[in-house]
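Pasting a structure below so you can have a look.
Note that one protein chain is taken out, while the other chains of the complex remain in position.
Moving on to chain A:
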């Protein structure tokens, strides 16, 4: 058993070795799959082994998923994966794109369409993932505009040492310690030989696994290319996950696309984008999951946050949700679920993060444990924190990505968050960013007794309230919301009706 799975990984490993220092051999890795496709053999190896197909430990010590739960799920999921692969091959063929053999990775995919979107939502075949992500995220456009740029930055930053590289160095081995490509000692453990100690000295660390060296180059190059971001913890997870699916150069450019277009400023020095997106998420929770908002939309003192206060004082639950955005669910959900969200993210954009963040919130809310644990009258910090712990641990148990995706998108039997459009998210982001800017300006100025009413109102925030309503109105006017509104109205009327009948 062990023998077989070892051969499986050494095979992958040799491909990884092809990332040479100067990454000139990249072309060689493009058309060959780093991942084996799912067939009877590979499924068996995964079921019998300790690692999943991406090299992650199936069961981590502090996770509530057991080997048994994993296998129960994976047996079924492997069948689903095979079926999806067939559909993808058919899609490509019907678009005149040839798929020659098992091992070929298509470099081009069909143009965006409803059909492709549907297929993406059901998951891209693992072995094609890197290529499809790159294609749909606009990677080629970026790469063609910047031919050779990555290699040059890597050369320029080879011996660079600064504040960012210090921090990066400390995070390299703390990226995926439970992944065989990132943590070589797991490999020797698998042989039955005692695991190697982690390299301690700088020199030793330079000789670490090829994946760690790739990660170092990508992160250092990125910090150099985007000085306004530099290095921010969580970028290591993003780059690390990309590297499992594509070359260094491509990982680099997707990281650039992610931080420029999809979650701008989320990793910037002051984390302003995190605050903005948390504001947006909070407004969304208030709108879509009011019952959850009534629990979480409070300060630790129990003060209910009125609409104009949400953005000045983000509710404490954002301490939990911030990391969902920064690491785009890596470490938040089981890896297969993360990958399924990433499939959609590169194709559909940032609304995906909000849709799934809402899905997670609602899934937590609907779980029995949450219902039982809900703080009653008093809603103090210590009680809220118990809920936050639940919101952090519960998503890690959601092993079946199909359930998660269905919950997110299905209108019947799901939450129907597919109706939240990118346009609305953009508008809301713009609004929140503007409000926060206003608040910042305001906190810099002080009300003085000589100001007239107009000036005071500007400073005391009456306008903020109006702006909030503006956001709600823009939602209400959307066609997509008709369904939501009519449901609300129905509920309201039925409540009224039942009340009046009682009278």
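The definition used in the following text is that a contact is a pair of C-beta atoms (placed from the backbone, for glycine too) under 8 Å apart; a residue touches a chain by one contact, two chains touch by 3 or more; residues count from 1.
By our rule, contacts and distances are computed from a predicted model.
One chain of this complex is left out of the view, and of "Skp1-related protein", "Protein farnesyltransferase subunit beta", "Ras-domain-containing protein" or "tRNA-intron lyase", the protein name its UniProt record gives is "Ras-domain-containing protein".
Considering A:131, A:173 or A:214, the position touching the chain not shown turns out to be A:173 (whole complex). Touching the missing chain, out of A:131, A:209, A:327 or A:407, is residue A:327. Screening A:156, A:303 or A:381 against the full complex identifies A:381 as the residue touching the chain left out. Think of the hidden chain as still there; on chain A it touches residues 61-64, 66, 167, 170-171, 173-178, 183, 185, 197-198, 200, 232-234, 236-237, 269-271, 300, 316, 319-320, 322-323, 326-327, 331, 367-370, 372-373, 375-378, 380-383, 385-386, 388-390, 392-394, 397.
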